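A protein chain is absent from this complex, but the other protein chains hold their places.
Chain nomenclature is as follows: A and B, assigned in order of appearance, with residue numbering initiated at 1 for each chain independently.
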């Protein structure tokens, strides 16, 4: 029946047809999935001839190829180990030379004869900027993703979705440049306004100057990760089985209720993954923040005064003048950043894994 | 089922009271007027605040009106719909501003001089100067990184999908996952520690050797997990009967993989590789740490400082010359164009791919 909605059609790839294309002796051109069911004359006469069964060869192309792939796999492990070893090897001497506590000292003077540097303020700034950015970006991104997948006319949704995919590929340095040159003005105005009316909140206290602040950095980050989260969530929402959407509608659900019963639960693991990817990007973002933050070394919840710093931005800024200990200190802070992102990733994986019982059996 | 204890809302009437079509517009106008009165009357802000406050009042008013006339479910439906639409408008504004700025500012220096010269001997008062050296740097670095990662990544994926068994394959998959999470600056630090500070001084009279090749290594660390993952995914999508069909004809496994499996998965693999390249081309942080970023043309990626487009943007952004912003924006536009061409090509290729997910 032609009545079934097109989206629910099984996306089979016609495996059996593909076989007829390819399952010929080697040497036949095995172009991917082309419809050329040419005449199937038996392959060259030499193949599959009579005689006794040949013995398995101990050394042959099979082993060589297998060994090659194994070597490649091992190389990846070696790289990972090398990353850990070399970063630690360079970080440890600097940490040894540090004359103050690495965890609590608020400042970064590793190039002094008596090096003093601490990660506390930087780690705090990293987490604060990323969390603020996600607080802004996630609700908006999910809204756009739903708009594109379930509200906009199909063609408009597809076209805009494509644009969002492209925006997700724009390098971060562009967002940073835009944020510094064109967005800091409006943000400074907003900061002044917030300070005037909500100055009693610690977040919006202080007395300026405004502009190159945590708020600017977080908003630029938010705008940067927005297309990434939107693009992935939209993909997930679009994959909701039509059958489930229709089931909800047939029960008398409104559009929003259909989204809540069928679309959102189905997409939850994918959305969590998208958000975590966005968080990872925000935590590790370097250049956009190096361009927009005011670069100070204190732990403060004030987000509108000039200031703020993150581990990655500090590396970019402080790298130029760093001496040997300075580089070691930066590498130590990079290890710290890696640890933070690793924790975030593992947490995300655990969350997704825990919800798998329901989603896997759905396939 | 009349014995059911549930409160049965079975009115025979199917009709429902609806808000008239003009109601939302009316509510919007009233909300804006109210917001304007409050904002200007209280002197607490400008037109932006009027719009924001108006939007909030509109949502509240819409919910209240719909709730009174149509009931709670319809009211929720309407309000969420309005919220989702406004999320869209809210996000389009800054993104459109980014794109507009990029194009209008970037067009300023879009001339032959920009693409034909470097920044060598360009002082703060010189309006000219270009990104030729940076473009060369980006192409060379990304090219070398691609040469390193594509064979390595594809072979690694083949091992994991076709040969790998047990703990070792699991460990590789796990660490590839870990690697995808490495921030780009950390990969830069790794190459700094490993190549620039420890290995390269051996060939360089003991001095740290910043070079385009070092940048390529850092980009490789970023590209490798992406390529392994996307290749892995595409290989798994190749239908099993295809492999079995080849085995049944007596084709050895390695030949099956090279001649049947890989070609079938090829469009998807190429898409993944192109997306990885696009992302690597836009990276600034690792290049900043290990390539050094010279101002002159350096065609040799293995020796001396090299720049890249992304790094050029960053350096010009930090330059005090009043001609620097124009150069920065034009370089940004060039970079975005390069990245987008790759991305669009990858997406178009993916669309033609038969092994859809």
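By definition in this document, a contact is a pair of C-beta atoms (placed from the backbone, for glycine too) under 8 Å apart; a residue touches a chain by one contact, two chains touch by 3 or more.
We adopt the following convention: contacts and distances are computed from a predicted model.
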{"item": "Which of \"SCP-2 sterol transfer family protein\", \"Phosphate ABC transporter ATP-binding protein\", \"Cytochrome C\" or \"Glycolate oxidase\" matches, in UniProt, the chain that is not displayed", "value": "\"Phosphate ABC transporter ATP-binding protein\""}
{"item": "Option touching the unshown chain, where A:131, A:249, A:322 or A:352 are the choices", "value": "A:249"}
{"item": "Absent-chain contact - pick from A:124, A:210, A:266 or A:319", "value": "A:266"}
{"item": "Where the unshown chain meets subunit B, residue by residue", "value": "1-2, 4-10, 12-18, 72-74"}
{"item": "Positions on subunit A contacted by the hidden chain, ascending", "value": "1-5, 153-154, 241, 243-244, 246-254, 257, 261-262, 265-266, 268, 357-359, 361-362"}
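Here is the rule we go by: only the chains that are shown with their structure count from here on.
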{"item": "Chain centre separation (subunit A, subunit B; CA means) in Å", "value": "9"}
{"item": "Contacting residues of subunit B [partner subunit A, same complex]", "value": "44-45, 49, 73-74, 76-77, 80-81, 83-88, 90-91, 94-95, 97-99, 101-102, 151-153, 155-156, 158-160, 162-164, 168-169, 171-172, 175-179, 181-187, 189-190, 192-194, 197-198, 221, 224, 228, 237, 239, 241-242, 245-246, 248-260, 263-267, 275, 278-279, 281-285, 288-289, 310, 313-314, 317, 325, 328-329, 332, 335-336, 339-340, 343-344, 347, 354-356"}
{"item": "Subunit B-touching residues of subunit A, taken from the complex the two chains share", "value": "11, 13, 15-16, 18-19, 22-27, 30-33, 47-48, 61-62, 64-66, 68-73, 75-77, 79-80, 82-83, 86-87, 89-90, 139-144, 146-147, 151, 162, 165-167, 169-178, 180-183, 193, 197, 223, 226-227, 230, 254-257, 259, 280, 283-287, 290-291, 312, 315-316, 319, 327, 330-331, 334-335, 337-338, 341-342, 344-345, 349"}
